[in-house]
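Here the complex is missing one protein chain, while the rest keep their positions.
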Amino acid sequence: MRKLSKLLSGVAIAAIMAATPAVAKDFKYAFQGDSQGLDPHGLNETFSLGLLGNVYEGLTVYDENLALVPALATEWKTISPKVWLIKLRQGVKFHNGNDFNADDVVFSFARTQTKGSDQKARGGLVTKVVKIDDHTVELHTANPLPVLMQEMAFLFMMDKEWSEANGATEAANVSDANEIGYANRNSNGTGPFMITSREPGVKTVFDRFDGHWNKDLKTNVTHVEFTPIKEAATRVAALLSHQVDMVYPVPVQDWKRLDEAEGVRALKGPEARTIFLGMDQSRDELLHSSVKGKNPFKDIRVRKAFAHALNLDAIKAKIMRGAATPSGLMVAPQINGFNAALNTPYAYDPELSKKLLAEAGYADGFTLTMDCPNNRYVNDEKICQAAASMLAKIGIKIDLLAQPKSKYFGKVLAQGGYDTSFYLLGWTPGSIDSHNVFANLLHCQDAENKMGAFNLGNYCNDRVDEITGLVGAETDQAKRQALIDEGFKIVQDEVGYLPLHQQPLSWGAGDNIELNQRADNVFDLRYVVVK
Amino acid sequence: MENQEIERGRIADFLHRLNDNDIWWSFWHSPVAVLSAALALFMIFISVFASVIAPFNPFDLASLDLMDSSLPPVWQSGGDPRFLLGTDDQGRDILSTILYGSRISLLVGFVSVIFSLILGVGLGLISGYVGGRTDAIIMRIADVQLSFPAILIALLLDGVARTLLPKDVHSEIAIYVMIFAIAVSGWVQYARTVRSMVMTEKVKEYVQAGQVIGLGQFTIMWRHILPNVIGPVFVIGTLHLALAIIIEATLSFLGVGLPPTTPSLGTLIRIGNEYLFSGEWWITIFPGAALVAIALSVNLFGDWLRDAINPKLL
Partner (left out) sequence: MISFIIKRLLQSMLVMLTVAFISFGLFRFVGDPVSNMAGQDTSIEDRQELRKSLGLDDPVYIQFFNFTINAAQGKFGQSYMLREPVRELMAKRFPATLELALVSSVIAMLLGVPMGVYTAIRRNTLLSKAFMTISLMGVSLPTFLIGILLILLFGVTLRWLPTFGRGDVVQLGWWSTGLLTASGLKAIIMPAITLGIFQMTLIMRLVRAEMMEILRTDYIKFGRARGLSNRSLYFRHALKNTLIPVITITGLQIGSIIAFALITESVFQWPGMGLLFIQAVGNADVPIMAAYLVLIAFIFVVINLIVDVLYVIVDPRLRASSEGD
C-alpha cells in the first residue's frame, strides 16, 4: 500500500514536472568539508563520492533504501563463477553530448588502475573487461565475488573521448606538483546534475542536466549551491537563519533547537556505521600502560571486565541524546549478514567487572592510554570521556589522548605502526556487506594478503580467518549467513571487540524540503524535492 | 654579605621610586584599581584553594556519573541541589570545574608570562645595550617569531612534545606544552619595549658616567638600566597575563588546548560552546563569566598601573 502511494506520488510529481517544466527550483546545502577535487577516481571517501555521485554514475546505484538498482547497467548475471555479463543502458548521454558505450566502461576500469587513482582496490576487483558489443561487456574477477555489483555503485564511468581530448586519461595525481589534472576541475558525467562552477573550499554550483536518461527522478531541483561550513555552530546557524535549505552533520544536542525553531527540522536516522572500542591483543607488553612484562588484554577476563563496565544505555541517553542504537555486533542492521538474534550487547555490570579484574590479578586496576579521534565520528571525544569515567569506576585509570583525525589516524593505523593499546574506531562496510568487516576488522593482520588492515589490536582467531575466506566465495545465501553468524559469535564470545553503538545520521533541513536520508550518510540530490 | 646589602639597597631604591610615583596613594584613591585588584585576588584565592572549596573533584573520573549530565542550575526546574550551577555533558559539577579550571588557566597564564618576561627582558637588554650585529640577530629572530601566530606555535609544539616526550603522560604534558607555547610566542613585546628603552637610557649621562669609571657592561645593565625599565615591563606583564589566559582559551577552541578530562576555563567554554544552541547555556556562560572576571580584573589593574607608571606604554 505504502509502495503504491509512493509510486502514485512519484507519478504525480512527474506529471506536475511535465506540465510545468520551466519552474526553476533552487536548493542550497552545506556540509562540514569539501570534496577533494572532482576526479571521480581521486578519493574513495564517502563525502567526495557522494557529491560526485550526482554528476557521475556507476553501473549500479543505491536507491533511497540502500537497495541496489540498475544505473548504467540494465542487467547483469554470472555466466561462470568468475565472469559477469553486463548489459549497458542504451541512449545514455554524457553532459557534453557524447554517447555512453562499452568503450567508456573499458576505459574507466583501466583508469582506476593509473597512478593517482584511489579506486585501485575497487577497480582491481575486476581483472579483465571484455567488450562484447557496444552495449555489452564481460567483467572477469580473480575469485568468485558475489558482491561485485554492490562495489560497482561507487565506481564511476567516464567518457573516453572527453578524457582523451583533455589529457585526463589518468586519474589526477596529487603528488604531481605541476599538473592538477583536467578532470579534477572539470566534470563530464552521465548523472542528473552538472557542475557549472566551482571554487574549491568555498562554493560548488550544480545545474540540472536535461539530457539525463532517467526522466522519472523524484527531484524537482534545477539549481544547487553547495558550501562547506566547518564549524558546527556556524552550520546550524546558517540553517536556523534560512540561509541554506539543508545542512549536515548537525550535533545531536541541537535537535531540540531545530525542532522547536520555525521552518526547520532535524532529520534523524540510523547510520550503518558501527562505533566500537578495540584492544591490543597481540603485543606481549602493551605500549601504553602501567602493566609491564605482560599484556592484560590477552586475558579474556580483562576484556570481559571492560565489556561489562561500559554502560551503553547511558552513552545512548546522555551523550547521544537517545539517538544511538546500542550494538552487540560489529555490523549495523542495514548491513547484509546482520542477525538480530546475535545483537545483544554485553550487560552493564560493574560489580562483575571488578570481580573479573580481581580474578585476573588486577584488583587494583591499571593505567592505560586510550586513543580517540575528536573530529571524526558523532561526539567521538565525549564517548571516550564517558568510557574513561566508566572504566575509572572499576579501577582502570584512562589517560585519554583525543586528537584531530589526521594525527589520530597517523598514529593508530598501519603507517603509524598500529601505535595504540586501546582505541575508538568507527566502520561502515563500503560494500554494505559483512564480508568487508571480516576482511578488514576481524581477520588477523596479514599485510601480504591485504587482510585485517584495520584490525588495529590484531584480534586473531584461525576459524574466523577461515570463515572470512569462505564468506567471500559462498554464493548460497543460507550457507553464507550461517558462516557469518558463526564468525560473529566467536568474536563475541572471545570479546574480540567492544561494540558500542550505531551512530545516528544527523541532518537538518527546512520544512519545505523533502529529501532522502540514506543510511550510508550519502546525500543524493536525486531525491530532493523543494515544495 | 656585601651583595645582600646591595640587593637590599636596590629593592629599597625600587620601592622608593614607586613611592615617588605616588603609586600607593594613587592606588588607594582609585576605586577601579582597588576593586579590580580585590577581584583578581579573590579569583586567585578561590582557584588556589579549589580543592578545599569545591564540592567535588571534577578531575576524578571515577566520581562522575554520566546520568547526572547536563543538569541545569539549581534554581531552574530540573536542577539538582547537589550541583549549584548545574553540570556539563559528562556530569561534572560546573562550579567545581570552574574552580579547578581557573586554577589551570591562572597557572598557565602566570608561568608563561614569567617565562616570556625573563626571556624577553634578557634579550631586550642585550639587544639594546650591545647593539650592532647582536641586536640585528635578536631582532630578526623576533621577526621570525612574530611570523608564527601563537596559535600555530602551540599547534606545532604540541605535536613535537607529544612525539619527543615520554609517551604515557599526555594529560600532564599538555599543560607544559601550553605554557611553553604561549611563553615562546610572547617574549617579543618585552624585548622590543626593553630594547627601545635601553637605547634611550644608554645615551644618558649616568650610564656614560658608569662606563667612564669602568663599570662592566653586565653591572651597568643589571644595576642601572634594569631598574629603569622594570616598571613598564611589569605593566606589560599584567596585560599579557590576561592575554595569555585568553590565548589558552582560544587554543582550546582549535582543539589543541588541555585535555577534556582536566579542562581549563577555555576548554570548558569550548565544550559549552557546542551546547549554546541546545539551550544548555550554563555550560558556557558560567565559565565564560569566570574568565571575564579574571581577565577583566587583571586588565583593569594593569590599565591603572600603566596610567600610574607610564601612560605612553601600549
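Letters A and B name the chains as they come in the text, with residue numbers starting at 1 for each one.
As a convention for this text, a residue touches a chain if its C-beta (ideal position, glycine included) is under 8 Å from a C-beta of that chain, and two chains touch if they have at least 3 such contacts.
From a predicted model like this one, the values you see are computed outputs, not experimental measurements.
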{"item": "Absent-chain contact - pick from B:194, B:221, B:276 or B:309", "value": "B:276"}
{"item": "Sole contact to the chain not displayed, among A:358, A:453 or A:482", "value": "A:453"}
{"item": "Hidden-chain contact residue, picked from the options A:69, A:121 or A:165", "value": "A:121"}
{"item": "Positions on chain B contacted by the hidden chain, ascending", "value": "32, 131-133, 136, 140, 143-144, 146-149, 151-152, 155-160, 162-163, 242-243, 246, 249-250, 253-254, 266, 269-270, 273, 276-277, 284, 288, 291-292, 295-296, 299-300, 303, 311-314"}
{"item": "Where the unshown chain meets chain A, residue by residue", "value": "33-34, 36-37, 39, 42-45, 115, 118, 120-122, 172-178, 180-181, 184-185, 199-202, 227-231, 233-234, 237-238, 240-243, 375, 403-410, 413-416, 430, 440, 447, 450, 453-454"}
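The rule we apply is simple: only the chains that are shown with their structure count from here on.
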{"item": "In the complex with chain B, residue positions of chain A that touch it", "value": "232-233, 236-237, 240, 251, 253-257, 287-290, 311, 314-315, 317-319, 367, 369, 374-375, 381-382, 385-386, 388-390, 392-393, 397-402, 404, 407"}
{"item": "Chain B to chain A touching residues, read off their complex", "value": "60-62, 64, 66-67, 69-70, 89-91, 159, 167-171, 255, 259-261, 273-280"}
